[in-house]
Each structure stands twice: as structure tokens, then as C-alpha cells.
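Each remark here refers to the structure printed beneath this line.
This view holds just a subset of the chains, kept in their places.
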Amino acid sequence: MQNNRQINKSGELQHLLTIEGLPVSMLHHILDTAESFVGVTEREVKKVPLLRGKAIFNLFFEPSTRTRTTFEIAAKRLSADVINLNISASSQSKGETLLDTVNNLSAMHADMFIVRHAQSGAAHLIARHVAPEIHVINAGDGRHAHPTQALLDMYTIRHFKRDFHELRVAIIGDVMHSRVARSQIHALTTLGVPEVRVIAPKTLLPKGVEHLGVHAYHDMSKGLKDVDVLLMLRLQNERMQGALLPSAQEYFKYYGLTPEKLALARPDAIVMHPGPMNRGIEIDSSVADGPQSVILPQVTFGIAVRMAVMSILAGS
Amino acid sequence: MQNNRQINKSGELQHLLTIEGLPVSMLHHILDTAESFVGVTEREVKKVPLLRGKAIFNLFFEPSTRTRTTFEIAAKRLSADVINLNISASSQSKGETLLDTVNNLSAMHADMFIVRHAQSGAAHLIARHVAPEIHVINAGDGRHAHPTQALLDMYTIRHFKRDFHELRVAIIGDVMHSRVARSQIHALTTLGVPEVRVIAPKTLLPKGVEHLGVHAYHDMSKGLKDVDVLLMLRLQNERMQGALLPSAQEYFKYYGLTPEKLALARPDAIVMHPGPMNRGIEIDSSVADGPQSVILPQVTFGIAVRMAVMSILAGS
């Protein structure tokens, strides 16, 4: 996919479609901007007028209350007007094409589209067709990318670990079907993490994943050794019913993060998860709620990171 | 259920979960505050900035457009940001637990949760787990409680009858399955109403209801005699299909409020209903739309009462 569209000729962010190809300076600019917003969300009046009068459309072609909510809150804290469109139940069923829908909303003088779509490349397609004053954020497209999730993960890592250049980071679980994992890998390597590992059963690891600059492991006991950051992935229930996995119990036995397995990592390792968690499948509750878990801070930082991306894109 | 959680150590309202256990002074404080908001809703610009920048989440695990709307309007008139979450269709179906959902929303720096849930105790459970700066309002949990409905009923009674200490009040209909009835009984007895009656067929009256301080009647002609206030309950359609009731016609014949039955009450008696009404089942249209009906004023006062509760909880 053509990613160059997301940086304009002046080197500014025009869209956020994928982490792939973003310069390290841009990643740090987003994280620094997010840091300035963390304070806003803790104030009595959690609002800044940066996007007042802007019209932000949540275009969710795939249901996701959680992600939609984080963008809605972030936009409202920037004083934007938010319009939620749940498109599956709408014009799409009347046979209107994706681009007709987007062209119509553009003609209403939209300022930003937040796009979640089951098909990889949907946000890119939209970005390629909108007018130059409209910005697109990819909120998850198929198995391809989920850049704001990866950015909030990076914010969380930077918050707790400060320097990316000394870290061992492991991404654990269904890497194969995960847009989150793809975006995390690009972000970690761009930010200079020297060792990125992926740990998964063979059936859940894409072929040639090493070409992305990661080390592949099929065994938690080896893969977790001396790791500083554990990025757990959500196991899609659908995988269970297919031929890719024997059973939830089996999966938990070998890849579920228990206190015993976590003890293989560094004692100050942090545990992250994009949510929603399958407790007892990919993660044990004692770890999810334990002292090394930073899963709830991820959510908090997620609002600030989305405010940062939106204000960088549409702020004047 | 532990109700003491809703009053904090300084004697202030921390959550509104149930009427049970609330001191009479708190009930009057809410009603007095509501009175100050009635004027706001009649102004040209129906807004006050009391909750500006606060994030209020409508967490509706059970659909209810009407109740959700009243809270949404009340919050917007207080200038809060409102986020509607219809949770049945969302993360719950992805297997996330109620508490994970709530913890996530808390981590987004929510200020208030309005909770409607089919299970009794859901709002209590949430209140027990949220951070101290987050407030919970029970908007109906199972058969347990619906405190804001009872409060708006009390506001309406106080508005039309002034003094609670001289009143005969009858609650009529499906008391057994009604969270509204439970909350009304607690409110009426706390506010000093000397005679609270419940009128229902035996199958729709919970055993031992007299222990709540009410008099039970199975006969409208006796129960309505000299009553000042009639609180009608909605008959759930589901009850009809079960063994609890013979038929809608039979029910209407014996318990439906007709002008003839209403004539048994005091001539200045007022008729109330929480809505939505089943006209021709629990209430005749000529009564619902008649001169003694204060059903629409209930709705109007409901906005002011919800503004009062929200501003007492989250106002600074």
C-alpha cells in the first residue's frame, strides 16, 4: 500500500494510516504532543478548544465500541463535534459504494474521518480520494494496521521504560491475524528497540516474519527470557473453532501468561494488552491485575495519544 | 446489598444506587436542588455550565431509549460531554467481563456512569470497584431499584400536594416485578407518608411486602378509597404470557384504572405513571389524558431531578 500519502510535501502528517514508513522524529513528535495532553485529562474541566467547530466522523464499518469510544472522548476533549456512523446498518446495505459514502460526507465539509473497516487498505483507499483539507485516521483495517494502538503502546513503554534503545520486547500470541502486532513491530523497530521478539505457535505466525526485523520463538520459556516488555495479543475466538488451534486450554497451557511464565522475564518487566482480554486464555487474571500489568495506563494514555494525533492532523 | 457506599464519610452523596437507607434530609436536598433546575429547562438557553468538561457515560446493558434520553438531556443541559454505550451489542459479546469494561472506561477518566442493567445489583457492583472520583447512578437494575424514577415521583407529589405527612398513596399493579415500586415505597416511607398502600392481584404481590411498611390490597374498590396519589405501574407484556395473569382484558377489568375506579379516590387525587403506558391494560386513556393525570409533568420534573442528582454528585 502507498504509505507516502500520509506525509505531505512539507513533511507534515496529512493522514495516519500506518506506522510503516513514518520517520522516527514524527513518532516522537506524536508521543511528545500526547504527553502535553495527559495533563488535560486529569483536570477538572477536561477540555481544550483546539478543534472547536471541526466535524469528526467516526466511520465504523466494523463494530468496536471500545475504540470508537476512545476516539469520541478524545475528540470531545478537543471540543470537536463528533458524528458516529455505524455504516454496516446503513447506506452500504442500500448498495452505495464506500467511495460514494465518503464523497458525500466530504461534501458536508467533514474535517476528519476515523475509519475502522474489516478490509485491509480501506483507510488508504479513502485517504486517496478525499479532498486535501480532510484527514483520515486508520482505526484498524483488516489484518493490516492499527497505528493509534501501536502509538499508545509506545507511549506506555516510553513512560515506564524511558529509553527504547536498551529494550527487549516480546509480542506474544496470534501475530498472524493481528493488525496490532504489525503496527507494533514497525513502531518498535523505528524507535530503535534493538531486540523485538514474536512468540506464537507456528500456525499463528506469518511466514517470513523475520523480514520485519524480529526474532521468532515458538516456546515461551525461551522467548520470554530477560524480556523488558510483554505485548500480549488478543486471541480471536474464531481461531479456536478453526483448525489453527487445538483448544483454549491447550493454548493457555503453552502460551497463556501465568505468573510462572512471567517470572522468566526481567523482574521489572511490564505486561501490556490491547484489550478486550480473554482472561484464562491468553492471560491469567493474576497477571492481568498484578503489579507488573500496565494495561489500564495504556487505556489512559490512549486518550492522550488520540488527542495528539487528531490535533497534529487538524489543529491550526 | 451494601447501600452505605452511596454516602461518603462527610455525609455527601457519592453514588445514587437505591433510595433505601438515604436520610430524609438528603431526599429533600435533591428535591430542593431539582426545584432550582426546573427554571433552567424553561429558559431560552437551557444550559448551565456546572458539569462542563465532565465525561458522563450512559452504560445501558438493557435497552431503554426513554430513560437514556432523559439522562442524556439532563447531562447536556449541565454542559457535560455524554457518551452513549449500548453494551449488549459490544465488548460483552466479545467475552469481556462487566468489571473489565468499567475499568477501561474509568481509565479514560470518566466522571460518571449511568447504569441500566437487567441484573439486580449491577450498579452496586460497579460502584464498589470504581475510583473514588467516579460517581455511579443506578438507572434501573433488575427488580431491585430505580431511584431517579422514585425521586421524580416524589418531586411530582411534593409539587402538587406540598406536604407528605397527610397523604394516602396507593401503588397499583405489578409490584412483584417492579423496581420502580420498591424505590417508591422506600421514598414514601422515608419522607413520612403515613399510609402507603399496594394494590395488586395476589400473584403480582411479593410475599411479606407488609414488612416494608405498606398495606396490601387485592381489591381496587377498597384500596383506592380516599387515596390522594395513585402511582400506576406498567404491566410487563411478558407477565401476560406466563401463568401469573389470565388475560389483558381480565386484568383491565379488575385493576385497570378507569374513571369509575378513580372516582373512589379523593376528588383531588393525582394519577401518575412511570411510562411507557399500556393504554387499555393498566390505565384507561380517558384517565391517562384526563384532568387528574400528572403523567407529563412527571417527565418534565424528571429532567430537573436528574440534573439535580448529577450536579450534587459531580458538581464542584
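Order of writing sets the labels: A and B. Residues in every chain begin at 1.
As a convention for this text, a residue touches a chain if its C-beta (ideal position, glycine included) is under 8 Å from a C-beta of that chain, and two chains touch if they have at least 3 such contacts.
Everything numeric in this text was worked out from a predicted model, so none of it was measured.
Asks: If 2 of the identical protein chains are displayed, how many copies are present in the complete complex?
Replies: 3
Keep this in mind: only the chains that are shown with their structure count from here on.
Asks: Could you state the distance in Å from the CA-based centre of chain A to that of chain B?
Replies: About 41 Å, centre to centre.
Asks: For the complex, which residues does chain A have touching chain B?
Replies: It comes out as residues 41-47, 63, 65-66, 69-70, 72-73, 76-77, 237, 275-279, 296-297, 299-300, 302-303.
Asks: Across the complex, what residues on chain B touch chain A?
Replies: 52-55, 81, 83, 85-87, 89-91, 94-97, 100-101, 103-109, 316
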